[in-house]
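Okay, so here's the structure we're looking at.
The complex is shown incomplete by one protein chain, all other protein chains being positioned as in the whole.
Labels run A, B and C following the written order; every chain starts at residue 1.
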Amino acid sequence: MLAFFRGFGPKTCRRSAALLWKRTQADSAGQRMDIRGIYPPIATPFTEKEDVDYQKLNDNLQKYAKIPFRGLVVQGSNGEYPYLMAEERVEVVRRVRQALPRDKLVIAGSGCESTMATVQMSEQMAQAGADAVLVVTPCFYRGRMDSRALIHHYTKVADSSPVPVVLYSVPANTGLDLPVDAVVTLSQHPNIVGIKDSGGDITRIALIIHKTSSEDFQVLAGSAGFLLAAYSVGAVGGVCALANVLGQQVCQLEELCLTGQWEAAKALQYRLIEPNIAVTRKFGVAALKQAMEWFGYHGGSCRFPLQPLSEADVRVLRQDFSSNGWL
Amino acid sequence: MLAFFRGFGPKTCRRSAALLWKRTQADSAGQRMDIRGIYPPIATPFTEKEDVDYQKLNDNLQKYAKIPFRGLVVQGSNGEYPYLMAEERVEVVRRVRQALPRDKLVIAGSGCESTMATVQMSEQMAQAGADAVLVVTPCFYRGRMDSRALIHHYTKVADSSPVPVVLYSVPANTGLDLPVDAVVTLSQHPNIVGIKDSGGDITRIALIIHKTSSEDFQVLAGSAGFLLAAYSVGAVGGVCALANVLGQQVCQLEELCLTGQWEAAKALQYRLIEPNIAVTRKFGVAALKQAMEWFGYHGGSCRFPLQPLSEADVRVLRQDFSSNGWL
Amino acid sequence: MLAFFRGFGPKTCRRSAALLWKRTQADSAGQRMDIRGIYPPIATPFTEKEDVDYQKLNDNLQKYAKIPFRGLVVQGSNGEYPYLMAEERVEVVRRVRQALPRDKLVIAGSGCESTMATVQMSEQMAQAGADAVLVVTPCFYRGRMDSRALIHHYTKVADSSPVPVVLYSVPANTGLDLPVDAVVTLSQHPNIVGIKDSGGDITRIALIIHKTSSEDFQVLAGSAGFLLAAYSVGAVGGVCALANVLGQQVCQLEELCLTGQWEAAKALQYRLIEPNIAVTRKFGVAALKQAMEWFGYHGGSCRFPLQPLSEADVRVLRQDFSSNGWL
Partner (left out) sequence: MLAFFRGFGPKTCRRSAALLWKRTQADSAGQRMDIRGIYPPIATPFTEKEDVDYQKLNDNLQKYAKIPFRGLVVQGSNGEYPYLMAEERVEVVRRVRQALPRDKLVIAGSGCESTMATVQMSEQMAQAGADAVLVVTPCFYRGRMDSRALIHHYTKVADSSPVPVVLYSVPANTGLDLPVDAVVTLSQHPNIVGIKDSGGDITRIALIIHKTSSEDFQVLAGSAGFLLAAYSVGAVGGVCALANVLGQQVCQLEELCLTGQWEAAKALQYRLIEPNIAVTRKFGVAALKQAMEWFGYHGGSCRFPLQPLSEADVRVLRQDFSSNGWL
């Protein structure tokens, strides 16, 4: 059971013994938890009555278990987490942890708008079996979410979280980027192990890696669209919506990058861009779920107000996959 | 108890008898509920431990009761509603309703990201005594929140809400404007009585009033900064953060507008702009709460991650009030 | 010939006697030039070969002369000034001045990206007969166009301009707003008489009027869409694209505002909003020119790369006029 804790560290943190049970399992190397690899940010299937469909979720998990993912992200933006009640959020994580082999990491989205609620949710996620928590930037009062506020927020969460914290910047949804200077400061916290950066600004990603190089801080690309480029500047993995659909292929891209087969990587990367755009910024979660159906997974409908795709959109979506040779 | 339902209407809606109990109290005139007037979107005081401080809230309410407000908005953006747990949101509304004279309206913010949660919260708010609910645009998946999605969302909420619905567009926080065509469509719903528009685009506000003129649809300015201008184009009231601090003055501005004393209105309007900007987009909720302290109300700290103002910011804030003759 | 200089002032400016010839015509009251009233920012007709069509321009001017405009703005954004060569810009102003009765003001757009070129163009415009120059914010290096840069720019231009300067903020085209603090500073310059504000932020407009109230500084609304609201907070006129098409009506709206007939003003204002949006941000200059044709003026094509409207767009444009009773 220790195996999946590669690294993860003994730097002194002031927090209660009760919360440290997981920490004690860290290996003796004194490094932070290793989160390298590819993760699909899994979708949440719903029944016709909009309840979470745990059976379908379980079916998907069985299939994902056979793909060389490092683990799963539960309740990233593609998991419709803002549409889940607090209890549902925790229960989904519990079910995923139960269904998944122990050698796969479960990184659970625990971000809420208030620091207090995020602290609490992070503890609940850890108790439900999350190996790490992914904490999105609070954003409703975005005009006030400067570095001071965000450093304070993440520090409080990381101070109390029983499991390591992964920062999460997704400006398309939140309307704000976690500032580089805040990331650099936070990278020094012993319980903050990395960042998922979904903005796609490769200069920023490279700068973060450069400025945190002394900190054993890990950067995950937040999309398959710039995965190769992110590897080229030092990222160590990706949390990619498209991996819900083309999981083997995203893992293959990782492999090509890690083994320096850049020409083959480039050819594969090209073919992933349009499908990736289609299931993210072009058509959103509904498209991701539609494409999952085509590739043998349960997708289904989103909770409202997210709408089903129009037929015209479905045709364009299909074209974005077929013109790149995937359908 | 019927008195505060001025208007409010019998247009046929398909909804369960159980939900209609309040409706039956509507008067016989067949009009929609009248929401004209000035409302402070009240702040939520917290204790040092960040719990809701109901005693301090109550003290504020006693003072607000003496100002000719039409009512209060509970859990607008200034109420830090995204930082309250679901139960807290309902409890605050219950306490406000209990403390407030019956002739004052309580409009309760019931917006959540999902349609399902918003429906549920609206019912709870009604049961807690809200006279109407204020429903902010869902925004996390803002790229998909087009007119189709938003019309669907608000229609579902209005179909089931036991009390009238007020639309709420606040792009500074949500990053999206409720499109004019969606507002026009929604204005035809018998249980949607108006909109709080906080964007400040006066052309848009005038266009909404023009395009909904056949629908008895009421527009409230979402800020004291453009209250006179909004009245000049046909708005019927305002939900103004600044009314938490300078409530008498905002009501006086209303009175001057309603009685056609435009020169005096203009002179007063001018003096409210800088204080208003200071407690909203310049410094946010923390500044509103600071200013409340200066004017005899309980403000106190925000929940984190909202930060206290720096001393330098407090000085600028004070200057924005004093240079306009308020301190 | 002195008549059209209402006001305009003797405050000391350091500039050569040669440039002061116009100044000496200012009346003895020591006030700044009075620019109150309504102005169409005239369109520039072109021949099929994309040359300026001075004959058609002249025809339009004969018609505009019969409308109670205060004057014309030549080479605002609707004049396609960025598409005119420097010589063309000056020649168009010269022709307009020659064709127009002397009691109508000619305000000429003289803004260029560099201070040097703007200074030179302002002098040429004055020599061509402009009564005042309208100076748009330079914007290519918008990231560096802070208050310091803009105050420097406008001060240099105003120091040397033989005729009064009107500031011009049009964020839809330039991507930047002239900051309020810069406007306040610049309002103290004796040769800067006002601002055309096309952004439509009525709070900002009211704040500018409030903060410059000691300076005899005149604010013109940059659009017919918020003309009534602008008057309600103290603006003294408007430069309105729609006045190229519905000139009498825009002047009538002015009259209703000035005489305090707010209800009638409101009814008229409502009917102008959609046509105004159609010829500005919805379809742009090509739509303005199309609508001009419907109302008896020469519009014609734009210079490329501005494209003619599609037939579908023309239908929508027509609807925006007809549904408001203008066609």
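Throughout what follows, contacts are C-beta pairs under 8 Å (C-beta built on N, C-alpha and C of every residue); 3 or more make two chains touch, one makes a residue touch a chain.
In this text the structure is predicted, and so the values were computed from the model without any measurement.
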item	value
Neighbouring displayed chains - absent chain, whole complex	A, C
Chain not shown: contacting residue from C:Q31, C:T115 or C:S301	C:T115
Interface with the undisplayed chain - residues on chain C	50, 77, 82-83, 85-86, 113-117, 138, 140-145, 148-150, 152-153, 156, 172-175, 281, 284-286, 303-307
Footprint left on chain A by the chain that the document does not show	200-203, 206-207, 209-210, 213, 223, 225-226, 228-229, 232-234, 260, 262, 266, 269-271, 273-274, 276-277
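In this section, only the chains that are shown with their structure count from here on.
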item	value
Furthest chain, CA centroid comparison against chain C	A
Averaged-CA centre spacing for the pair chain C and chain B, given as whole angstrom	37
Approximate Å spacing (C-alpha centroids) for the pair chain A, chain C	52
Chain C: positions in contact with at least two other chains	none
